[in-house]
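One protein chain omitted, others in place.
In order of appearance the chains are A and B, and numbering begins at 1 in each one.
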Amino acid sequence: MSTTVKTPISTDDAAHPPKLNYLTNGHSLRSWLLTEDHKRIAILYLISVSFFFMLGGAFAGMIRWELTSPAGNFLESDTYNRVFTAHGAIMVFLFLLVAVPAVLGNFLVPLMIGARDLAFPRINLLSWYLYTAAGTLILISVVSGGVDAGWTFYTPYSSLYSNSNVSLCLVGVFLGGFSSITTGVNFIATVHRMRAPGMTWFRLPLFVWANYATGIIMMLGTPVVAITLLCVIFERTFQLPIFSPELGGDPILFQHMFWFYSHPAVYIMVLPSFGVISEVISAFSRKRVFGYHFVAFSSLAIAFLGFLVWGHHMFVSSQSMYQGVAFSLITFLLAVPSAIKIFNWTATMAKGNIHLNSPMIYAIGFMGLFLIGGLTGLFLAAMGLDVHLTATYFIVAHFHYVMVGGTVMGFMAGLHFWWPKMTGRLFNDNIAKWNAVVVFLGFNLTFFPQFISGWMGMPRRYHYYYFAPEYQIYNILSTMGATVLGVGFVVPVIYLIKSLFTGEKSGDNPWGAHGLEWQTTSPPPTENFYYSPIVTDDVYDYDPVAEHEASRELGARGH
Amino acid sequence: MAAHGHADSPVKFQYEDIDQQNDTYVIGMWAFMVTEIMFFGGLFLIYTLYRMNYQGDWWKAHEHLSWQMGGINTLNLLVSSMLMALAVRSAQLKERMKVIGLLSMVVGCGALFMIIKYFEYSSKIADRLYPGPNFTLDPTVLHGANLDHAQLFYGLYFGMTGLHGVHVVVGMILISMLIKFWWQRKKVVTEDYIPTELIGLYWHFVDIVWIFLYPLFYLMPKPYSVIGGH
Partner (left out) sequence: MNLANYPFSPPAASNFAGEMDLLFYSILGMSVVFAVITFAYVIFYAIKYRAGSSADRSSPVYENMKLELIWIGVPTVLAIGFFIWGAKVYADVRIPPKGAKEIYVVGKQWMWHIQHPNGVRENNTLHVPVDTDIKLTMIAQDVIHAFYIPAFRVQFMVVPGRYTQMWFRPTVVGKYHLFCNMYCGTQHSEMGGSVIVMSKRDYAEWLSNNGEMRQNLSPTQAGEKLFNKIGCGNCHGPVDLPPRSPSLMGLYGKTREADNGQRYIADESYIRESILRPGEKMLKGYSNTMPVYDKQLSEEEVMALMAYIKAGALPSLPAKNMAAGVPGTEAQVNGKAGLNSNALEFTSERADATATSRGNDLSVGAMAAEKGDQKR
């Protein structure tokens, strides 16, 4: 346990009575909308991302509904194309890139390193406003006629041929990019300079390492896609030709520049979730993460190698064979650091003291689903095989396994784990546990059949498939699963919100976990700690044998 | 040691002391510079690829740019960077009037840059060298370059120098704010020179981008394909 020195942070103790936490410290709308408190900003983000997740999910529901029948029943093709674009753009730009780092990262990184806030709190607030502006513009573009270019916006369709609200949507994405960039700068500066005394690099929780690596990617990759999309906007609006073959431009150049960001972007989406899983597995096994150094460095390795593999999205785009070979090799090597994490987490559980509360169920589910998703990535990294599988439902299944089975499960695990810390309330863990199982099962039923239909050749972004009705059975299974999955995502909203009103007060450390964030109150005060933390012990300083007794007591309390 | 928590202390509440704050600000600023490099980098990449492919036509198209006006602007920005560096030195020495004077001259250089740019752009637009359906077909203006490749060239010219111009204007606004704070003797700038230095860093970056843009657009060497009379 780290010792705390009794030096009050604020010079005026009476101004901060123990009852005042970050939630109660000011009730006006202004105190929320102009807050500089990273925790309040995290809550603002939580509300926004939840809204966009539900919206993106509704569009997914429409897609799955439509695909049960080969001839399509409810939507015109133009509408269907707008629906899948909306689903992709909203989920990628307004949820996946943002949820874990901006909600959990913002809330927890300062707490975990013993700081009072992030390095640049006002930039943090700006980041949320940029995100909100991005979301508003994308939402407007979707409801005022829609965008039909696909979330990947390949040229020349997006730059010259689509007559939908492409430019408006891209301005939104551009702003969202700057939200991401500012968050990245904030995280990097914070982790470098704001650690409490005694919090050395190798005492940092793995969640902090993960967000640090994510911050690097946000900073280096996002500006490239920003300028690329700006070029597409200029091409549409001012006829500035960059990617138009008619004028000597190169449409494949767009793909290179787009994927140069968008591949590292998927690591922005998944690395923070890796961090969450490290924390959850460690806490609920009451054991330090196995091979801490390897897990920490694997995050950096993923961030670095992730920038060198973009061409694996372009094996059939007429890029040269030799380029492809380089991309394929590095993609295979990139699988190794992720594998390291999975093995290390498994080994963490050995000789631990395992509590199967809802965060742990989500974390175990993550391991299973991400493992499958990652392994299917190997099929695609094998360039010869990718020639058959690219742009089919195999790809769709692969990225949903890693994004939903990975990122979203990680987000859910983290949300459940730190919900008591963020709100001071306990939710009904029994319902949450079973719901996690429902999500796991529903997810598999939704996306596993898509591996099969993809291997069989069903192309993605297809509205009709009636000349190939052999795909129908898999689509029907997938839609059945999606229904279950949808329920699994709605139920948490209910019990989590209910916990705000009727949940038992959680106390500082309901799970008995280690980490500086658990040393302060739940919810924390605005300045995070009443006393300056000084760290003297190692991270994840669990003792599973001794915890055996404590956990028996925890079990008796009905958790 | 400056105690944080006082309302007008330059040390923000999340920092222990001024050193930690300054160190963090410096890291933040450099991190931001890296993102700017990546941002402009994308355009430089596009430029490089197309210039490799269309060397001859691009050389011909570039002939219509005025290297003299661009050259004046280059000297202008170099001088402004020197003035900026002197302003940072004066900030370290807490010489308030000198800082205000030097920073004002930097803003003046920036304004001169934008004025010369205005004349350049006007003349290009008057010659209909603006990409789009109205792009000129006049061979004397294009100097014999292929129409499509010339449009690509001018598209990138306006795009890259335009984006740079936006950054110049932003820099001018930031420096004006800095002048205002020095004038009002705000502690955040008078007690510590780091804010002045960081904005100086931004201005140097703006200058460096132009140092790359100028030779790439205005000072192209004649390629062999043109010399050889292709």
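Things to note:
We take it that a residue touches a chain if its C-beta (ideal position, glycine included) is under 8 Å from a C-beta of that chain, and two chains touch if they have at least 3 such contacts.
Values in this document were obtained by computation on a predicted structure and should not be read as measured data.
The hidden chain, counted over the whole complex, makes contact with A.
Only one of the listed residues, A:32, A:294, A:495 or A:531, touches the absent chain: A:294. Across the entire complex, the residue among A:32, A:51, A:65 or A:379 in touch with the chain not shown is A:379. In the full complex, the hidden chain is touched by chain A at residues 70-73, 76-78, 81, 148, 150, 154-157, 160-162, 245-246, 250-252, 285, 287-288, 290-294, 315-318, 321, 324-325, 328-329, 332-333, 335-336, 339-340, 342-344, 346-347, 349-356, 364, 367-368, 371-372, 375-376, 378-379, 381-388, 390-392, 452, 455-457, 459-470, 473, 544-545, 548, 551-552, 554-555.
What we mean here is this: only the chains that are shown with their structure count from here on.
One inter-chain figure worth recording: chain A and chain B are separated by 35 Å, centre to centre, where each centre is the mean of the chain's CA atoms. Looking at the complex, you find that chain B touches chain A at residues 3, 5, 12-15, 20, 23-24, 27-28, 31-32, 34-36, 38-43, 45-46, 49-50, 53-54, 131-133, 146, 148-149, 151-152, 155-156, 158-159. By the touch rule above, chain A contacts chain B in their complex via residues 10-12, 110, 115-121, 123, 181, 184-186, 188-190, 192-194, 219-224, 226-228, 231, 234, 238-242, 246-250, 253, 257, 527.
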